[in-house]
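The other protein chains are all here in position, but one chain of the complex has been omitted.
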Amino acid sequence: MSFHPTYDTGNFLFRYQTIRKQTEKICAPLSPEDTVMQPMVDVSPPKWHLGHTTWFFETFILVPHLPGYQSYHPQYAFLFNSYYNSMGSRVARSDRGTLSRPPLEDIYAYRRHVDEAMEEALGMTSLLENPSIAAVIELGLQHEQQHQELLLTDIKYILSCNPLLPAYLPEVPAVSSLFSEKHLSNEWSTVPAGVYSVGYEGDGFCFDNELKAHQVYIAEFQARRSLVTNGEYLEFIEAGGYSDFKYWLDEGWQLAQQQQWQAPLYWVQLDGEWWMYTLHGLLKLDLQAPVTHVSFYEALAYANWSGYRLLTEFEWEVLAQLHANPVTDGNFMESELYHPVAAVIRDDSTQVAHLLGNTWEWTYSGYFPYPGFETAPGALGEYNGKFMVNQLVLRGGSCATPQSHIRPTYRNFFHADKRWQFTGIRLAKR
Amino acid sequence: MSFHPTYDTGNFLFRYQTIRKQTEKICAPLSPEDTVMQPMVDVSPPKWHLGHTTWFFETFILVPHLPGYQSYHPQYAFLFNSYYNSMGSRVARSDRGTLSRPPLEDIYAYRRHVDEAMEEALGMTSLLENPSIAAVIELGLQHEQQHQELLLTDIKYILSCNPLLPAYLPEVPAVSSLFSEKHLSNEWSTVPAGVYSVGYEGDGFCFDNELKAHQVYIAEFQARRSLVTNGEYLEFIEAGGYSDFKYWLDEGWQLAQQQQWQAPLYWVQLDGEWWMYTLHGLLKLDLQAPVTHVSFYEALAYANWSGYRLLTEFEWEVLAQLHANPVTDGNFMESELYHPVAAVIRDDSTQVAHLLGNTWEWTYSGYFPYPGFETAPGALGEYNGKFMVNQLVLRGGSCATPQSHIRPTYRNFFHADKRWQFTGIRLAKR
Amino acid sequence: MSFHPTYDTGNFLFRYQTIRKQTEKICAPLSPEDTVMQPMVDVSPPKWHLGHTTWFFETFILVPHLPGYQSYHPQYAFLFNSYYNSMGSRVARSDRGTLSRPPLEDIYAYRRHVDEAMEEALGMTSLLENPSIAAVIELGLQHEQQHQELLLTDIKYILSCNPLLPAYLPEVPAVSSLFSEKHLSNEWSTVPAGVYSVGYEGDGFCFDNELKAHQVYIAEFQARRSLVTNGEYLEFIEAGGYSDFKYWLDEGWQLAQQQQWQAPLYWVQLDGEWWMYTLHGLLKLDLQAPVTHVSFYEALAYANWSGYRLLTEFEWEVLAQLHANPVTDGNFMESELYHPVAAVIRDDSTQVAHLLGNTWEWTYSGYFPYPGFETAPGALGEYNGKFMVNQLVLRGGSCATPQSHIRPTYRNFFHADKRWQFTGIRLAKR
Partner (left out) sequence: MSFHPTYDTGNFLFRYQTIRKQTEKICAPLSPEDTVMQPMVDVSPPKWHLGHTTWFFETFILVPHLPGYQSYHPQYAFLFNSYYNSMGSRVARSDRGTLSRPPLEDIYAYRRHVDEAMEEALGMTSLLENPSIAAVIELGLQHEQQHQELLLTDIKYILSCNPLLPAYLPEVPAVSSLFSEKHLSNEWSTVPAGVYSVGYEGDGFCFDNELKAHQVYIAEFQARRSLVTNGEYLEFIEAGGYSDFKYWLDEGWQLAQQQQWQAPLYWVQLDGEWWMYTLHGLLKLDLQAPVTHVSFYEALAYANWSGYRLLTEFEWEVLAQLHANPVTDGNFMESELYHPVAAVIRDDSTQVAHLLGNTWEWTYSGYFPYPGFETAPGALGEYNGKFMVNQLVLRGGSCATPQSHIRPTYRNFFHADKRWQFTGIRLAKR
């Protein structure tokens, strides 16, 4: 996390309450049994998310800084630590799905207990005026927003494993007004060559991995104004893209063969027609909407097949500096669509659609430290830095990302084979 | 299953209602989350047991034989088939733990639906008088009793995986009256040599694997009147039994090393003292009670270390013919202790304690067909026969077995490495 | 091993020289590279066999009993110990294929070194007259004969993995005289019910697992006079035997699906015609010859499909007592065909063909100790006993078994999935 001296700490209490409530709103449609599922190791049970985000505030704020605070339960530190070696032993990630107890109501009681204490803490000027404590509070809020997105994508994966294919939210929202009149696939915006500054430079919050801001040289290139659509991706499938090795990285090809990938995750072919499983249940494939739930391997294979390429993370960031559409066109968690939508954009501009929101965009950049990268001291130094190998950077947020959480310098990262996030494809040329 | 022409079909309705109620009683202390856990592949989620036993009656009685019966849900046949290839595709055994839906209340509604139809069916003489239908009804009842034992052992395993070590039934029953005054470890009963008949010969129910009754030649041997106790097993541990290969089968030794076995399943050493996890929570190790939750490998290693041996399944059965204690000394599911107890027996007899109940007894006999073994036609032919390799026979039932379910000819079977059932050790010599 | 007081020790030297020479004769056609291959964990490199059989004599005879004997190399004890925990650490079985050194010529020099010392030892009456030393010498000879068979089957597997499909012995022997005129498939011989004695009772050598001889009760049954042929097995294949679960044990079915078994090991279909890989290269499938290289799972599935069954090991042994053909009809290692041949038998007899030699016969009996089984003291106690679980007994020897090594009481044992030995099928009914 970053160490900017000044946060709007006066706003902390309001934001704390809003964010905490939002997490619980996301879990409201779930049955108790839904909240303990871990159908693959990447997915965490919703109950665990509810506990872990609470544990974060308890461990890093209340225990060290709130005088007289009593931990809710002596073993919760063991149950809800995610990966902080500094904080002692913990439930193995792959065993999170074995935890039927504590029951869901105890988790909510734990949240109440911590919320009350946090509300007290957020009224204490001694805490708010301590910059390093304020930084951790801010981090806790950002952290819980990250878990909101993970909750949505984990819930989607959990329910998709059930042969009954239940919907998370049964009503399908009316999104037609968001659909584009015009196909933007031939529209490109240009970034001229030059030395640009990338990385976070403001005085708000950013993660440690966005620092330090630094210079990069970028050669001229063009980026597509719209994301690759389901319709375009379907052409790749129908052209045999999944059965011709020449578009694929070697490791991707081997994996695709072994897993028998034939389409993005959640696509289902029934009686010759394509459907997609969504948080609103099984829907007919929307050809105009951006393709999502593709791995990096598929994104790159598509790009190779199309004759274009993916952007690097720095190209993406400079593109966003020069051509981003006003944020209002975004499709974030708050819109509660929980699915990407087709682009709406004035086609006489050079604006690029949906850089923020809709789908994360795979870049062809490894997740590595920026020059001068430094981790925080102590346990929070494990937040980002120790994952900086074997992952790719994704940019821009998705339809499951809280709008206030994302920004152009934000670096998300996943392994090349992951498909359960809302991941999509932006093309470049030259 | 067997095909004896005459069952007491007039009693079917009462037994049906009693057995079905008992299954639900076993699940009553569980939270909804508990009912979906599958922490290892051998364990099935309690919700699945509740559904599968119901599916059995629906599939094999109601759908084919009750006119006008409407299936409760078209996909439940897929969800709750266990292993019957004849009945079509099914959820993979290892994926039973991914089923958060249908919710627990739907499973109970499914049970109500089937119970009502079964109550109707059990009043129809046309069904009851059809011997092959009556045989399947009887099998359904026996099948649900088998799952009652599995429910108890699966629940124990599920809760034991939780770091909070919750108790299934918090109150520890007062079992002191069941404890022995006298240590029977040096008492042995003799079986003289001869040709004996083994296998089921009565006109009640038995499983297909107990047939046909046949002659076997048994050489003279002696069997210990009491099971091996925790105290005796502890001597084996303290003598280094787990670290000396010479007592072990090769495959057992490799497994024990790899899994780092140091004691039976559920034994825990805290501050130098031994405890055991039970369905009543963590209790101090009871040195007089029979050892349980040992694999066949451990049972045989113990026997080798002690200088004695295990019985064959036929020796066991003849022993039961000659020396069984009256059934009243048994410790079955109905006693609701859910844990083995020390022997009570008149020491001036040759009776052998706890042949029935308390713990299953590993025999050194492979699970193979009897001469003239025949499977039932159709799907129910898959009930037992297809498992007849690579497993060992266990005899006698345990503290989790319904009393009316067990008999001396009953053949249970598990792989040599399994420890989550209530398995124990009986010694022989000569 | 057994502890009979009297062996023909005067014959030891001659047998030692003959057997040792035979092992080297088997390896003569191999290239140095062939001798280090371990394409699956069950297979040992021929060089390892050459060393291990030598190590046996060095370890158990020369080091303890020949005064002044100098070990050939201090590390060979580590390299060539197979599985004797008592003899210290060793190369992991799965790593035997990593040993390019010592070079082949060093192994032969090691053999020379040990042979010379053994020839000296076999001239010392002090050794020969010591019954327990004589027993170990005898065991060493038998042990090397066992490895001769393993050498042949391992060599076959090694060469079969090579895309060039090289022949071990290029010339195909003229075996036509061994082919039967008459199809014996409908001929059966009867064993009447009774109590029989099984197990070894003579005063020659036997393994510990053949003891003690004991009584068994056998019900009347009939056994087929000839082994199941390739032609008969082909009918099973063509009738869909590999794709109908109902003939299969559950574990066999899962394995067959996973491994995509469609025929016995070494069968290859080229342009619609069946061939079999043999030690003489690829030959056309001989429909009259006994089927071989089938797992127990396949043997049992075939038996189930045919409406018959497999024998138990005791039925087999009694059958051999009553109906064995004179040994001269056997096809053993010495015939150097290294492949099973069709039966030659007078069809007006009740003799059963090829009980000894040709193919091992899977029985439906687990490999367990006989009553009163005792292991030898010390390391040689690990010879057989520690493998007595999860394996099936095979009887009768094969075309790769030395004739002087086999007898009717001999118990071989393999896991149900193994196919690389010369294993075949004998049917019974009733």
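A, B and C are the chain letters, set down in written order, and residue numbers restart from 1 in every chain.
We take it that a residue touches a chain if its C-beta (ideal position, glycine included) is under 8 Å from a C-beta of that chain, and two chains touch if they have at least 3 such contacts.
Computed from a prediction, not measured in an experiment: that's the story for all the values here.
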item	value
Visible chains in contact with the missing one	A, C
Which of C:86, C:132, C:162 or C:243 contacts the chain that the document leaves out	C:162
Sole contact to the chain not displayed, among A:37, A:117, A:216 or A:294	A:216
Listed residues C:8, C:33, C:220 or C:374, member touching the removed chain	C:33
Residues of chain A in contact with the chain not shown	83, 85-86, 195, 214-217, 219, 245-246, 248-253, 296-297, 364-366, 368-369, 371-372, 381, 386-390, 392, 416, 430
Sites on chain C contacted by the missing partner chain, in the whole complex	31-37, 39, 47, 75, 78-79, 91, 95, 97-104, 158-159, 161-164, 166
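Keep in mind that, in the parts below, only the chains that are shown with their structure count from here on.
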item	value
Greatest separation from chain B - chain, by CA centre	A
Between chain B and chain C, centroid-to-centroid distance (C-alpha), Å	38
Whole-Å gap between the CA centroids of chain A and chain B	48
Separation of chain A from chain C, taking each centre as the mean of its C-alpha atoms, in whole Å	60
Residue list for chain B, restricted to those that touch at least two other chains	none
